[in-house]
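Apart from one protein chain that is not included, each protein chain of the complex appears where it belongs.
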Amino acid sequence: MDITIRIGGEAGQGLQFIGSVLARIFSRNGLHVFSHQDYMSRIRGGHNFYQIRVADHPVRASKNRIDILLALDENTILVHRDNLRAAGVIIHDSAMTGQEHDEADFLHIPFLEMTEKAGVTRQMANAAAIGAILGVLGLDLDLFPETIRDFLANQGNEVVASNLAIAQMGWEYSHSNGWPESLKFSPANRKGLMLINGNQAVGFGALVSGCRFLSAYPMTPSTGIMIYLAGKAEEYKIIVEQAEDEIAAINMALGASFGGVRAMTTTSGGGFALMAEGLSLAGMAELPLVIAEVQRPGPATGLPTRTEQGDLLFVLHCGHGEFPKVLFTPGTPGQAISLTNKAFELAEKYQVQVIIQSDQFLADSEWTYEETHDCFLNYNDYRDRSENSGEEEYKRFALTENGVSPLAVPGLSTRLVVVDSDEHDEEGHIIEDSETRNKMVAKRLLRKMPLLQEEIAPPEYYGHDNPTLLLVGYGSTYGIMHEAVDELADEVNIALLHFSEVWPFPVAKDYDFMAAVSRAELAVCVENNATGQFARLIRAETGFLFKASIRKYDGRPFLLEPFLGEVDELLGQV
Amino acid sequence: MDITIRIGGEAGQGLQFIGSVLARIFSRNGLHVFSHQDYMSRIRGGHNFYQIRVADHPVRASKNRIDILLALDENTILVHRDNLRAAGVIIHDSAMTGQEHDEADFLHIPFLEMTEKAGVTRQMANAAAIGAILGVLGLDLDLFPETIRDFLANQGNEVVASNLAIAQMGWEYSHSNGWPESLKFSPANRKGLMLINGNQAVGFGALVSGCRFLSAYPMTPSTGIMIYLAGKAEEYKIIVEQAEDEIAAINMALGASFGGVRAMTTTSGGGFALMAEGLSLAGMAELPLVIAEVQRPGPATGLPTRTEQGDLLFVLHCGHGEFPKVLFTPGTPGQAISLTNKAFELAEKYQVQVIIQSDQFLADSEWTYEETHDCFLNYNDYRDRSENSGEEEYKRFALTENGVSPLAVPGLSTRLVVVDSDEHDEEGHIIEDSETRNKMVAKRLLRKMPLLQEEIAPPEYYGHDNPTLLLVGYGSTYGIMHEAVDELADEVNIALLHFSEVWPFPVAKDYDFMAAVSRAELAVCVENNATGQFARLIRAETGFLFKASIRKYDGRPFLLEPFLGEVDELLGQV
Amino acid sequence: MSFLDKFKGQKPAWCPGCGNFAILNVLKRLFTEMELDPSEITIVSGIGQGAKTPHYTKCNTFNGLHGRTLPVATGIALANNKTHVIAIAGDGDCYGEGGNHLLHAMRRNINITLFVHNNQVYGLTKGQASPTSMPSLQSKTQPFGNPSEPLNPLALAIAMNCSFVARAFAGASGLPQLQELMKKALEHKGFAMIDILQNCVTFNKINTFHWYKERTYRLEENYDPGDRISAFSRSLEWGDKIPLGLFYKNERPVMEDNYPMLKEGCLAAMEFDQKEVFHREMVKFF
Partner (left out) sequence: MSFLDKFKGQKPAWCPGCGNFAILNVLKRLFTEMELDPSEITIVSGIGQGAKTPHYTKCNTFNGLHGRTLPVATGIALANNKTHVIAIAGDGDCYGEGGNHLLHAMRRNINITLFVHNNQVYGLTKGQASPTSMPSLQSKTQPFGNPSEPLNPLALAIAMNCSFVARAFAGASGLPQLQELMKKALEHKGFAMIDILQNCVTFNKINTFHWYKERTYRLEENYDPGDRISAFSRSLEWGDKIPLGLFYKNERPVMEDNYPMLKEGCLAAMEFDQKEVFHREMVKFF
């Protein structure tokens, strides 16, 4: 079973509500979910959709072909009808779409009429739609009440009850309608799965890493991280401060970091651009900092609610002057949790800046996971809380063998913590001489880089050992590459190599991954951008020149079928 | 003849005055000059020096070994004495240094006493020092009056006359002193040379390119460009606006560019970092813009008055999202003039952003040139000033074959100019659809890149055709590499390859320069930074991996003797 | 041709009921009544809901970055004085991200007319607190309400000696006055700012249309906008009663007059003779 549901309509019609309630009910039913969102930069009107792929096995990408289309307006039908599979179904209420459809693949359900009958608001038609979809799929409404309660907690029992009543009507209507077996689920395992999107994953990762301070300026598609942590702020004693601009955001976070807490900031490309100088400050002052950059298509304002991997080289090289930096590019929410944790650990351990680069696709995509343990998480307090021992004064930038100096917290001891954006001596005071400069560059940059490189995990290899085709990528293309490998494994020797820790660029330790790349008959660099930034990075680091690539830069993620088409075409060339 | 004079003292003692007057007198005498400045980030006190190399042949770098040291304080003697050559001379006034020196290489001149006798301010001791140095060199004071007048124009004739009188005293004192012939000049050719430093060269280049608008925020070492143009503002109708911050600076320049004039902004690394978002806006809105980034050592505030090539990859990749960009890295003031002109031409012709990257070393270094003509300059008005023809509406982003759309000026016709930081259609209005996005990326990025690449000149090759050692570099290391080639050409097959137009990375057209690199027995990448950014760029673009490098990151430029030492060492390895 | 034709633009993407529609309409009407041609107008805006305005009419447009409206407008006004330069910004845009530019644009007193669509919330990004949000405004990022004192744009402008400071309301009752103030602002020599109270039906459930309507009233007929102290004092009125109108005005010199290079007119229209400049300036390096 592998069903794709697309819910389309105008902004403000509540399709995000429908989508996320459905996704949650599915995951609670033990079904695997992959969802993604496609929305415009407006609050009402226009055209948005929410797409859920639900299956009885793990799914990692979205499809182009739809099984069920829920159309909240006529435009949705116009735009998406061509993507409906044979024997799929379009659910709609002609009172909402303003158009009658009597073709075989249409199912008209009088959602609005139901709300009128029940004497509830028009908005509750959404509950009817949820019920209707569950009905088509042959799923029951058992989990509806608790789920809807989670979503509408603050609206009281009455609202929940009305929603349930309306959902029931929708369910009855569609359930009875004799849908093809191919749309039906019979969930064997009702052990619920974890459902989490990329933004929540970064937020959760920060929470379980002891992050105590987030300063940020709202910016789509990063705001979800801020919202997640703001919701936890009181319970876990975290300051979530909306700054007046992104420059303030990063400088506040640096202040908090200096003050002795784990701090982060979140933004998208344009806001990150404003943080460039602050990032360089963090480098000079050796202040631990985690930044989540959730990409959207640029340049400038670009397509504010859409996706792209267009900022790789910008972020990697960002900040004037030279200082070490770590860049992670998780491909899944699962990776996002563990890499965010690793980010906080490395940031504090080495007193460096770690950037987690995500994108709108990953940020808004929900994945399901089986229960996991906390064994993959780390928490070490690397701060130095001891008092000055004997005569020797504390020196914030003491020249140590590995370049890492003790990190004291102001006010928690009599040690004085002095940091400076100018070049400085061991104590942190301004200097200009050549010798000290050389020592400090060696300490903070040249000595730390190899240590950081040691910490970097190699890319993940998956698939055939001696592949004809090797898909190479980073970040949010993980899912699509994985699906392609699974899909084509029977036909061709195929594999993927996915980098989620891209800087310092991993070195071949456990296995020589670049040998694997060279071994492949055709190595293809897969990127959600126009210029092939990751391919350039690989060449800069390894000399390897990709002869083939799959790129996309229209603000949309890769979808399975067209992606397979491109892979096929490349296979034809081998 | 090839004499190095170092003038040392505290900030505020006037050594910049002494140095620049001397350099000007030399160049007016038809002598070649290379000067550089080493100063601290303070206004009074500390230790600064101004170094002039003066010769009867072109000189392109500074030496470590000094022939004449003018010490305005005792500290100068302590710091620099070891660099004095045998039979060199240290000129000082023990009343200023507070210390008697009777060793053979010291020449005490009672500068202060002279001023007292003449009844003028202590400050005029500087004129005596100038006279004294000219005396040692066997040069006369003919050109002193007009030169001093140029410098002190606003201070009236009396001041000029007193300066001359004092200079005369200094000259008499030293001239009579029987100095070794090796310090004497007999200028054969008194046809004056042009004397210009890197900042003036960028300013002059902008002036002769029709730049009408400079908005900037003061930042060492870039401020000289702003000062140059502010001095020309009234005469040539140029707005030079000090912005409230660098974000305003770039956005004002973009406003001016939109308004139809050639606009630029100038800054150093930290200010450039603040412009990152604005740069991306320029990319999206296809607004012509020239930025001069004059580097200093980072990260952060770093060493504010010193030099480094630490921002190459940052600047090259700066701005979120993908857009075309041109990066020039002049190696001399001469190149800075012509490349600034080319920058303005390309910026307007292709409606792109061109960055001129310089550094404190180039900015403050004076070079001499023989008279040149204007033949190397271009000026074309690429703006479209026609009215709408017939029915068709003007479209700012019309999809054209080469990606370049007509550039109208608002208010100068009835055409409406609409630009947007969001992705937009041909008219400039916001869009979100996939097709238009693809077309616009193709237009503004993919189609323009190859055209820009066509415009890029290949790197300059100089030296032996089949070198054992090839020095490869970019930007301000041109001079030192050139001197090394000249110096060592008799002993070893040596050559240099210098890139002054680094992005789009030049392609082998006229000659295959990368073949030359591979041909060399040892190719050495020379960079004024710690991580080898240019070597990384070359690898990313060509796959070539340097096996040797010469780097320096202490905030000081390469000096000739230590540089030759490093080259020698590498030669030992071949 | 009605103003709706001459200044017809793209279809607005605003929510039905949004106060921005009224402001847009007044703007179009004003342009028509002033008999302006679209090519005589340049609107500069940032990012936000109000900032979309120029697309919905017809004019030269620079729709730039969030918060950077005023520097762009300043560059345009200095380089090219052939059009009316109007800056349109949201409260987040102008008082948040772009706050520094507002201070310095006021200091410059350059010929720019600024309309702030102040809905006391971040609309486009879905309801976070803006600098003018009331303390009681809660949101997903401000679960405890807005922890900071709301910024008072009028008091700020008066303190900065901004040469034209007004407030209007984008509800039916306020529209005639809005248009009248906009006209005065456009005719004013120097930097003119109108803070326009605009309801956001979707995200601001506190400062609703009715909330504004009940509280706003016009400054008295005999109110003297020349008195800076009393202007300041009136600017502090906020709560049960919110005055509308021209709070403060002065006639101090505009920046353009301080610049000798602007005396001969529009820089963008000037000719350039490269050879002459080269030869005249080259010699100065000898």
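Note that the chains take the letters A, B and C in the order they are written out, and that residue 1 is the start of every chain.
Everything that follows uses one rule, which is that contacts are C-beta pairs under 8 Å (C-beta built on N, C-alpha and C of every residue); 3 or more make two chains touch, one makes a residue touch a chain.
All values reported here derive from a predicted model rather than from experimental measurement.
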item: Chains shown that the absent chain touches, full complex; value: A, B, C
item: Contact residue for the chain not shown (choose from A:M226, A:A243 or A:A273); value: A:A243
item: Contact with the hidden chain (one of C:H55, C:H104 or C:H188); value: C:H104
item: Selected from A:D374, A:E435, A:D465 or A:D510 as touching the chain missing from the view; value: A:D374
item: Contact partner of the left-out chain, one of C:F21, C:W211, C:Y259 or C:F286; value: C:Y259
item: Chain A, residues in touch with the chain not shown (by the definition above); value: 27-28, 192-196, 200, 204, 207-210, 212-213, 215, 232-234, 236-239, 241, 243-245, 247-249, 251-261, 263, 277-278, 281, 285, 371-372, 374, 377, 379, 381, 409-422, 428-430
item: Where the missing chain touches chain C, by residue; value: 95-100, 103-104, 106-109, 131, 144-145, 147-152, 155-156, 158-161, 228-229, 232-233, 235-236, 252, 255, 258-260
item: Hidden partner chain, residues of chain B it touches; value: 12, 40-46, 217-220, 223, 226-227, 230-231, 233-234, 240, 242, 244-245, 270, 300-301, 304
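Following the convention adopted for this analysis, only the chains that are shown with their structure count from here on.
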item: More contacts between chains, B-C or A-C; value: B-C
item: Maximum centroid distance from chain C, chain identifier (CA atoms); value: B
item: Averaged-CA centre spacing for the pair chain B and chain A, given as whole angstrom; value: 44
item: Distance from the mean Cα position of chain C to that of chain A, given in whole angstrom; value: 37
item: Centroid spacing, where centroids are CA-atom means, of chain B and chain C in whole angstrom; value: 41
item: Chain A, residues touching no fewer than two other chains; value: 40-41, 46, 270, 300-301, 304
item: Two or more partner chains touched - positions in chain C; value: 47, 64-65
